[in-house]
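Here the complex is missing one protein chain, while the rest keep their positions.
Going in written order, the chains are labelled A and B, and every chain counts its residues from 1.
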Amino acid sequence: MSSQYHDPANVINPEHAEHRIVQPGTYIAVYVTLLVFTGITVAAAFVDLHIFNPILAVAIACIKAVIVILFFMHVIFQSKLIKMTVAAGFFTFLILITMTLTDYISRAWGRW
Amino acid sequence: MSTTSTTIVNLPDQRTATIPKKNYITAEDGLLSWLLTGDHKRIAMLYLVSITFFFFIGGAFAGLIRLELLTPQPDLVASDTYNKLFSMHGIVMVFLFLVPSVPATLGNFLIPIMIGAKDLAFPKINLLSWYLYMAGGLFTLAALVLGGVDTGWTFTTPLSTHYLNTHVVTAGLGVFIIGFSSIFTGLNFIVTIHRMRAPGMTWFRMPLFVWSNYAASILMVLGTPVLAITLVLVVLERTIHIGVFDPTLGGDPLLFQHLFWFYSHPAVYIMILPGMGVISEVISTFSRKRVFGYTAVAFSSVAIAVFGFFVWEHHMFIMGVSNYSALVFSLLTMLVAVPSAIKVFNWAFTLQKGSITFETPMLYAFAFIGLFTIGGLTGVFLGSLGMDIHLTETYFIVAHFHYVMVGGMLMAFMSGVHFWWPKMVGRMYPESLSKLSAVTSFIGFNLTFMPQFILGYLGMPRRYHSYPAEYQVLNVLSTAGATVLGIGFLLPLIYLAWSLKYGAIAGNNPWQATGLEWQIQSPPLTENFIETPIVDYEAYDYEWLAHKTEQEVTTVG
Partner (left out) sequence: MDNTIVATHDTHAEEHHHVSLPQHRHHFETEQQQREAGTFGMWLFLLTEIMFFGGLFFAYLLYRNWYNPAFVAASNQLSIPLGTVNTAVLISSGFFMALGVWAAEVRKKGLLVIFLILTIISGCVFLGVKYFEYKEKWEKHHIPGASFDISEFVNPPLNPKTGKPIEEPLAPDMAQKTQVFFSLYFAMTGMHALHMIIGIVLLFWLTWRAHRGEFSSGYVAPIENFGLYWHFVDIVWIFLFPLLYLINRHPGT
């Protein structure tokens, strides 16, 4: 009777998912990638891209952060619950930023 | 079975009934076994004692405030002292009472049992939560004893950072610590509800009390840290003058308010959602009917939590925010009222054609529905920009939030405490006294706060200790009401304590309610269940309950 709740073949239940062990090779690749992106962001700071400088810097930082989250923190192999949790955190952070900005941006239209 | 037409209470034969010898209270002896416990039920009782203590301190401040406001002149206390009174009243009531009230007491006690688990996911973190609460409470009391804080519970800058030399840092640190208590409670609930439900306990079979606490826990985890960083910045501003909120150094005082209200608005939903969860349980039980529109109520709880993050600027409409953002937030504020309204309609339809009886928890639940509706509707008035300009910072606001917080949340808390008291301690309280208290608090509450709507509309500002003479009659009515309200809250303290020793033995299920907590002994065993339950019936299934009682299986340990 309880087998439907404890089916070992039920891999949708994260408790029964095959537990993957990430190999050092993957970590080395990630490490090198992160260092390369660090170099790119420093180099890009010395090139005048006007308004795109901060945008590019934040974009590169986001890419690095995503790589750390997916691979160093194993999120790419985790359950949907963990993935949604991470997304929810960053979503709420974005709400804080964007909705507060609605006030500051519109306070003095044109003078921002 | 003794179901008369006026009550559904079904107690075991008092001549032979006893409290089960083995339960979570008798499991271990000694003070340390309570102070070092991992048992969620014991921690819930620790919280119950602590928040009751702080409630009466906050209530004492309220009494002094109302005493001062008996006369138009500032004759009882100095203006600085009056500022301290309402500040401490707010800080203690919001952070030390309302935020932890239902989650930390009833939630801690019931959530594992309601989903069929043996404990919360992280018992040690649960205990840490209580110690953090006590530490924060200690800091807050220290701020009081050392001379008080007079910024208002809202710590608004630049008043709190530059113009006062009271104990803002101590109070701010106290609230910071209490915030972490709240975060850890919410974290524990989320993990428990996601990962520890018994076999067959799907999301949509859980009691709505669990859904409400889940939604509130999301708010606790995501919102409270913003309050934490805000208070850290206020402390840094006061101590080393970093200038982040100081206009003379280039800072913006409104930035404080944005960050503060980003938490403090969801905080009001942290406070009310668990109360709404209690009401769902109580209304269903005392109408003998499943909650109408279970899915709608469940999703509304989560919707309130999500929308609650989008409306905080409505606390700042007159503070100098841009008109365009005010428009956006005003519209969003109208939207956030919708899920709350959906819940009220669903409760009303639950009552329709139900077999209603008027035991004490149900009296409080009726009070909740009426008073929360008034409070919620006045909130919609305040969300409308034009009206807010006239009504903000007046007694209209004070009345509005007391209607939702006291008329709503506190009534719900009382309802829940009375409903689950037999389960928590194994004994019933005296019904006539409890009905009297419920009615007394209802009358006292309305007498206290209804005049304040009128006062606010007429223009009496909040946080002032003197006022024009023409407002005195309404203020006297309000103070009279406060006295009655105070009696209404003192009585339960007395008879609930009395019931611990002399109350009637409750048995497993005195209310004949559904839910896993009513299928185990009162008080429960430390491990809650002898065997892991397997659930194959929906929530609020009264037919299943009627069928089961005919083949009663007792689980007395």
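What we mean here is this: contacts are C-beta pairs under 8 Å (C-beta built on N, C-alpha and C of every residue); 3 or more make two chains touch, one makes a residue touch a chain.
As the structure is a computational prediction, the values presented were derived from the model and not from experiment.
Peer 1: Return the single residue from B:226, B:283, B:321 or B:371 that touches the missing chain.
Peer 2: In the complete complex, the chain left out is touched by residue B:226.
Peer 1: Which of B:249, B:318 or B:469 touches the chain that is not shown?
Peer 2: B:249
Peer 1: Identify the residue among B:134, B:164, B:236 or B:458 that touches the chain left out of the display.
Peer 2: For the chain that is not drawn, the touching residue is B:236.
Peer 1: In the full complex, which residues of chain A touch the absent chain?
Peer 2: Residues 1-3, 5-6, 8, 14-16, 21-24, 27-28, 30-31, 34-35, 38, 41-42, 45-48, 53-54, 57-58, 60-61, 64-65, 68-69, 71-74, 78-79, 81-82, 85-86, 88-90, 92-93, 96-97, 100-101, 104, 112 of chain A touch the chain that is not shown.
Peer 1: Name every residue on chain B in touch with the hidden partner chain.
Peer 2: Touch with the absent chain occurs at residues 117-123, 125, 183, 187-188, 190-191, 194-196, 221-226, 228-230, 232-233, 236, 240-244, 249-252, 255, 258-259, 519-520, 527, 529-534, 536-537, 544, 548, 551, 553, 555.
We take it that only the chains that are shown with their structure count from here on.
Peer 1: Which whole number of Å gives the spacing of the CA centres of chain A and chain B?
Peer 2: Chain A and chain B have C-alpha centres separated by 35 Å.
Peer 1: Name, in rising order, each residue of chain B that touches chain A in their complex.
Peer 2: 194, 199-200, 222, 226, 254, 258-259, 262, 309-310, 313, 321-325, 328, 534
Peer 1: Going by the contact rule set out above, which residues of chain A touch chain B in the complex?
Peer 2: 1-2, 5-6, 81, 88-89, 92, 95-96, 99-100, 102-104, 106-107
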